[in-house]
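All protein chains but one are shown at their positions in the complex.
== chain A ==
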Amino acid sequence: MWLLRPSATGCFDKDQRRAVEVLFDAVLPGGPRRPGAADADAAEYVDRLLAMGPETHPEIPAWRLAYPVLLAALDTAAQRAHGGRGVADLDRAEATALLRDLAAGTLPDWPAAALAQPAAFALLRAHCIEGCFGDPRWGGNREAVIWRWFGHLTPAEPFTRPAGATADGPGEDS
């Protein structure tokens, strides 16, 4: 039996965490009848993962360096396109457009110190999928919300968001 030793703290500051939530919400945008990254709290997964060491995943030290640079670069790109609003303030449509440009490698003036744009997109996408579809014990896929809807291990169930709850992510209203 192996034991997961969850980290007590996260790794992102408040703004970084919010930015990751906005970006992940665009990668897997939930809706009234489908859970998304915000329902799963996929950002919590990566926040905790980065606080762990290379014994958990050999790339963690590199990611820990890469994320702040990448988020800052995306913030700059967002601010330029949206009159000073950073990633954390984008709605879903805006975040989707930003990610589309990132995936295509077409954001202007991308800093050399940041991961190349398509690699940066691939990293965000991978971590979002892990935070949505991975085991809840790692901090994402809250209460197995995605598994229950998707049908992993048990037959697929319809999804309805609990009354009163919004996906406490960003862009549901956009």
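Here is the rule we go by: contacts are C-beta pairs under 8 Å (C-beta built on N, C-alpha and C of every residue); 3 or more make two chains touch, one makes a residue touch a chain; residues count from 1.
FYI, contacts and distances are computed from a predicted model.
Participant: Which one, "Sarcosine oxidase subunit delta", "Choline dehydrogenase", "ABC-type xenobiotic transporter" or "Inner-membrane translocator", is the UniProt name for the chain you do not see?
Facilitator: "Choline dehydrogenase"
Participant: Applying the definition given at the start, please give the residues of chain A touching the unseen chain.
Facilitator: These residues of chain A touch the chain that is not shown: 1-2, 4, 26-29, 34, 56-58, 96, 99, 103, 122, 125-126, 128-130, 132-135, 137-138, 146-147, 150-156.
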